[in-house]
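Have a look at the structure below before the remarks.
All protein chains of the complex are present and in place, except for one that has been dropped.
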């Protein structure tokens, strides 16, 4: 587990390296259907199927007020201890900010 | 299952021009790309690959909305072949580029 990684391992040569470098980190995932999740990345594969832990899911819905026609943006949040994300729903993944 | 019989020249192709050959002839010329959905793209074709991903230059992206046509000018793009519906060699009738 704690063996030091060679320097090359820290470089991003292909997009999936960005995901590999985020293992065991909290990541942000934007999914189809106005869903966003944040959680700890435990595992992933080449389809971007992922196993996330300590997940917070945010769902956003936009309603139009019948009288004022104002957009009412509602967000709902829920926490899920452990889940599987099917890769085909993934739009964007952002790792935590690295300094 | 028995394989279907083929003529000596492989599967019959009445046009004698493969689709990819047609696109190849468009390189260097304007081309009009109609996407699945309400989007069209016009540009000068620089190249393409087996997926018909295309490199286009001096591009106009045209979005057909209820409010009318919204045109965005772009420099050089790589267009994903995945959502292409139709290709029209020669550009759009009223080439907006």
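Going by the order they are written in, the chains are A and B; count residues from 1 in each one.
In this section, contacts are C-beta pairs under 8 Å (C-beta built on N, C-alpha and C of every residue); 3 or more make two chains touch, one makes a residue touch a chain.
Heads up, the rule we're going with is that contacts and distances are computed from a predicted model.
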Chain excluded from display, named as in UniProt, from "Skp1-related protein", "Sm domain-containing protein", "Ubiquitin-conjugating enzyme E2-17 kDa" or "VPS9 domain-containing protein": "Sm domain-containing protein"
Residues from subunit A at the interface with the omitted partner, ascending: 12-19, 28, 48, 87-88, 90-95, 97-98
For subunit B, residues in touch with the removed chain: 27-28, 35, 37, 39, 41, 46-49, 53-55, 59, 61, 74-80, 82-83
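Everything below uses one rule, namely that only the chains that are shown with their structure count from here on.
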Euclidean distance of C-alpha centroids - subunit A vs subunit B, Å: 34
